[in-house]
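In this view, the complex is presented without one of its protein chains, the others remaining in place.
Note that the chains take the letters A, B, C, D and E in the order they are written out, and that residue 1 is the start of every chain.
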Amino acid sequence: MQISARNGLKGTVKKVEIGSVNTEVTIEIANGVEVTAIITKSSADNLKLSEGKEVYAIIKATDVMIAID
Amino acid sequence: MQISARNGLKGTVKKVEIGSVNTEVTIEIANGVEVTAIITKSSADNLKLSEGKEVYAIIKATDVMIAID
Amino acid sequence: MQISARNGLKGTVKKVEIGSVNTEVTIEIANGVEVTAIITKSSADNLKLSEGKEVYAIIKATDVMIAID
Amino acid sequence: MQISARNGLKGTVKKVEIGSVNTEVTIEIANGVEVTAIITKSSADNLKLSEGKEVYAIIKATDVMIAID
Amino acid sequence: MQISARNGLKGTVKKVEIGSVNTEVTIEIANGVEVTAIITKSSADNLKLSEGKEVYAIIKATDVMIAID
Partner (left out) sequence: MQISARNGLKGTVKKVEIGSVNTEVTIEIANGVEVTAIITKSSADNLKLSEGKEVYAIIKATDVMIAID
């Protein structure tokens, strides 16, 4: 499958915190660089996410803002 | 300033492509790992973005999807 | 590939309107039911979208609002 | 009321799952085609959503991604 | 029509800037307080937006971030 979202960052699941509805997933995309995703619990179950699993963080380019100091 | 968005990835601007309304900005957030952002031209102007500038890619955790192979 | 977004509506591309930066794609997901997507021109190119192609409209559940009359 | 979001899919509520903060609503928009929405519990209450109710799934065109096999 | 989005800010259109695909609309929601919206040109046409028109700025609560100095 190929998707129109511009960013597909390959990484490894570092932490999975399961809530009642949502699950928070921390993905290491480079040494010391982490991305946090919040997805529904049922999606996390379907994807069988667990620590160490290889995943992609998919992000639309229009959902990335830019900040400067 | 501090913001509620969970992801603030520090990086360096690699490329700025200016369109008529939007500007596409490529940010290197780790060696060989890039994030593409599409922001309005006027925002890009306000931030004075140019190659080599240090920026943060700001992404809400709920805007990060997860995919597996 | 499998993705955490909850909605994956199978359909057929009915129309592709190419702009300078964005491309508007109309997808028929059922008889007489259409979904319009706006994606970047470069994504549309990568996916080689054209009339009649089978695609999926991917939509996060939190991006669906509900209205009543 | 008329809204700028491009997609307004008419459908019927099939299921309402009430969480502590969010409510998950399944809408049938065509025979066998369903869309899942996650809205806040208070919005679901205001709209008095229940099985069988006629609703519209409102989705911005920029929130629709496209995937191919 | 009633919608699940939590924020519906009543205001007056102050400026409409028409692009090739998108239109930028500035809405005054209180004395000296303005909100900028970017919608597609075709949506702006459908809504017949022009200076002085009374409109609502509709924003999902999950699309509002909070920042502090």
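Quick note on the criterion: a residue touches a chain if its C-beta (ideal position, glycine included) is under 8 Å from a C-beta of that chain, and two chains touch if they have at least 3 such contacts.
Quick caveat: nothing in here was measured; it's all calculated off a predicted structure.
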Neighbours of the unshown chain, displayed set only, are A, B, D, E
May I ask you to list the residues on chain B that touch the chain which is not drawn?
1-6, 37, 39-40, 42-44, 46-47, 56, 58, 61
Residues in chain D touching the chain absent from view
1-5, 20-21, 40, 60, 62
Chain A, residues in touch with the chain not shown (by the definition above):
19-22, 24, 38, 62, 65-69
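We take it that only the chains that are shown with their structure count from here on.
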Give the chains in contact with both chain A and chain B, ordered by label.
C
When C-D and B-E are ranked by contacting C-beta pairs, first comes C-D
Between the options D-E, A-C or C-D, which interface matches A-B on more than half of its contact pairs by residue number?
C-D
For the copies chain B and chain C, the interface residues, called same if over half of the numbers are used by both and different if under half, are different
As a quick test, compute the distance in whole Å between the mean CA positions of chain A and chain D.
24
Among the residues of chain B, which are close enough to touch at least two other chains?
1, 3, 5, 20-21, 24, 38, 60, 62, 65-69
Taking touching chains as linked, do they make an open path (line), a single closed cycle (ring), a hub with spokes (star), an all-linked set (complete), or other?
other
Listed by label, touching pairs are A-B, A-C, A-D, B-C, B-E, C-D, C-E, D-E
